[in-house]
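As you look at this complex, bear in mind that one protein chain is not there, while each of the others sits in place.
Here the chain labels run A, B and C in written order, and each chain numbers its own residues starting at 1.
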Amino acid sequence: MSEPIHLLPDETFVLNVGPQHPATHGVLRIKMRMHGEYVAEAETVLGYIHRMHEKMGELKTYPQFLMNLSRMDYLGALAYCHGHVLVVEKASGIQVPERAEYIRVITVELNRIASHLFGVGSFVMDLGGFSPLMYMLQDREYILDMLEAVTGARLTYCYYRFGGLYNDIDDTFIARARAFIPRCRESLKKYHRLITENIIFRKRLEGNVYLSSEMCRKYGATGGVARASGINFDVRKNEPYSVYPEFNFEVPVFTEGDSMARYKVKMAEIEQSLRIIEQGLDKLPDGPIMPEKAPKIIKPPAGDYYQAVETSKGSFGIRLVSDGSKNPYRLKLRSPSYSNVSLFDEACVGSMIMDAMAFFGSLDLVVPEIDR
Amino acid sequence: MIGYFQEIFTGLWSLFVGMSISFKEFFSPVVTVEYPYETVTMAPRFRGHIDLVPDENGATKCVLCMACERACPSGCITIEGEKKEGEKKKTLTLYQLDFTRCSLCGCCVEACNFEAIDFSKEYNLASTRKEDFYFDLLKRLQEKRQ
Amino acid sequence: MNFSLTLFNVVVAVIIIVAFVAMNAAYLVWAERRGAGRIQRRPGPNINGPFGLFQPPLDGLKLMAKQLLVPGGADKVLFAAAPVLAMFPAITSFVTIPFSDTLVAHNINVGLLCVFAFAALGSMSILFAGWSSHNKYAMMAAVRAISQSVAYEIPMLITVITVVMISGSLDLREIVRQQSGNIFHWNIFPLLGNSHNLLMPFSFLIFFICSLAETNRAPFDLSEEESVLVAGYHIEYGSMGFGLFFMGEYANIVVGTSLATLLFLGGWACPFGLFPGVWWFLIKVYALIATIIWIRWTFPRSTIYSLLNLSWKILIPLSLVNLLLTAGLLKVF
Partner (left out) sequence: MIRTNVLSAMRALFPEAPEAPPVVEAPPPVPEQDAAAAKKAEKSAKPAPRVNGVVERDYAVHGYHIDTQVAPEQLLEAVNILDQQQFFLETITGVDWIADQQLEAIYDFSHFGFEPCRVVIRTRVPRDNPQLPTISGIYAGANWHERETHEFFGIVFEGHPYLVPLLLPEDADFHPLLKDFKA
């Protein structure tokens, strides 16, 4: 592994990684001061696709902002939408029918699997293995087809409504979801044999950029990054929301703190999400998907409200400051990757550029979510 | 010393396992759809851009309540109507959708109380000109009627 | 008269070789893309012509139609020379590589040495390209390529020495002649045949790994790592400059696999001892190339330090031990 080296400042050069660089998965720039192959200093530069969602939130009414959330993290969009509808429902005291909550949880977990599959796949692609991504895309495609049949969109969903859902799931969806579970378990086995046990992959990832739990705390890292460093934190368990308390699932925690652990957390989470979907399909109650008296105009009383949800990237928080009007007074979106990537500058110093980029990939970033 | 060789052998074995997997995949059938030559059928709930729904006469159901225009987050719907002589209600003369700004959220379809608009199943939309995406939905409806 | 006939022969041979290498390079791209496609459960290029067979010439046409750009600050001479140099070692190597007993451009009795001498020039083209491009990514890639090349020449040559010791010749034709007969006479198979090549499968493995690294193929394609170095040494090349690099990579693969075939797999000898000929040589070469493609689309990329560790800590000691043991076996039997 890379040893800390004595850095001679006059022998360094600046390497501009990005904004258009294959490893940054979008437009994100890292200014690296290199000492040969070693990273001596890194500075992440954001904002290339900043769209000011928060100002849009202030200018639009509550229902009009629904579709913006899925434009944040387009891979695991439903969890973000979930957070948004939850905070507005909490603020205006809307009761959600149980069936709607169950369907939300099932679709969020399906979307989480899709996001993790793509996250892991593109991570492996960063390491040079292209075929695993293609295999994972096949499973992801199955989920997207399933969600498309229900929500009408493949990535940028606008499915949840304040109080419930846009439309109900049908038997075809349930049958396909049930068929998906054994299929995904089967392919997970394949991925473990193809990737997890592969010697090249293991050699690259084991010990690759260690993150201590203290560092995760200081930077506010959550999600898979924190769980790989031995922090047992999952908003679904620690701060249960929606109907998650009724599900029986585990939070995978690894203590190694390296990229291998971050990868393993994702793979283990796919299994846990499958368990949640299985239970959700079994328990799915009948009933309406919208409350009988859904308010036409959303006007939460003045005050401020906070809701955290666990997305595929970590803890997504949404702070709503309402002044009692049709528009939010302030809508703050706390995106998990923003905190997760902020520790990159410090953590990657002293490692080789290949390791730094592998570490970068293991953070599972989606740039529109960081830039908002 | 044993560890040294063990590592080499387990490493080599994991490589052979990986190669056996890709070998199996090599002989599995192709799963992709060759898009321009074959297409998939869109799901019934697929949300394309909006379209005016004809009533039984093939005319529009729109009554110019402007609910969709107000509901649209991006302001991409423009509706114009005029009151013809001898008629009580306004008739629709222009329903323009600026698809360059539409985000397919469906707020307009939900806002409509008259079921006058619905999602189309169009997805083969590509053009090099921006103007091609200013859809005149009323014209589309009339073309459909013919 | 005699001289001019030889010259004529050589010119014809070189033209044939250039055509062979270029066609191979072009169609191996097609084969790689088709193979990768099948491994990833998609069809690969299949639109242009039957099975997409017109894809490589059309790609070439497209590349040739593009403007050749020289980046500002680049060393123009080296920048232009590098892509030419990329193809050159492969073509010159083929001058001495025999396709069959009679089909060889110009056989010399130190053919093996000649091939390695030329093949070592390949990394020079990468160095030139990386240095002249005036680009940090390209420079880093070039440095990587050189350290990789230095590291892997050593075990490769040491392993080749074992073959040379067994055959007692540097003449490639002679090496193959000794392996003629059925499959068990090939150098790769121990016990039967040349009786004292117990460790030959092992040598073959080392040789194969080294030739992967020497030709910059996955999982050792660190000098063109697209996820960090974007495209590595040919980042600044467009047009046919890029095309030549691309073809050079495949031409080098053909050279590497040809050598492996000649040294270990019995060259043009038939596995059943029947009808030896150039077709058997080609079948073996393409089987090895298919394996290389298969490997590339299965594994992730190695890192530069584990790559160098593999060479210096595993392959070089092992190949030295291999050499010693082979020498001992030769002495005993």
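Rule of thumb we're sticking to: a residue touches a chain if its C-beta (ideal position, glycine included) is under 8 Å from a C-beta of that chain, and two chains touch if they have at least 3 such contacts.
On a predicted model such as this, the values are computed, not experimentally measured, just so you know.
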Among the chains presented, those that the missing one touches: A
From A:Ile181, A:Val243 or A:Val321, residue that would touch the chain that is not displayed: A:Val321
Sites on chain A contacted by the missing partner chain, in the whole complex: 46-47, 50, 52, 54-55, 58, 87, 90-94, 215-222, 226, 231-233, 237-239, 293, 295, 299-308, 315, 317, 319, 321, 323-325, 329-330, 332, 334, 338-339, 342-343, 346, 371-372
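Keep in mind that, in the parts below, only the chains that are shown with their structure count from here on.
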Chain occupying the most central position, where position means C-alpha average: A
Chain centre separation (chain B, chain C; CA means) in Å: 49
Separation of chain A from chain B, taking each centre as the mean of its C-alpha atoms, in whole Å: 25
Whole-Å gap separating chain A and chain C, where each centre is the average of the chain's CA atoms: 43
Junction residues of chain B - those touching two or more other chains: 15, 18, 21-22, 25, 31
Residues of chain C engaged with two or more neighbouring chains: 39-42, 297-299
For the chain B and chain C complex, residues of the former touching the latter: 8, 15, 18-19, 21-23, 25-32, 34
Complex contact set, residues of chain C against chain B: 35, 37-43, 46, 294-295, 297-299, 314
Contact set on chain A toward chain C in their complex: 2, 13, 15, 21-23, 34, 37, 124-131, 134-135, 138, 194-195, 198, 200-201, 203-204, 352-355, 357, 361
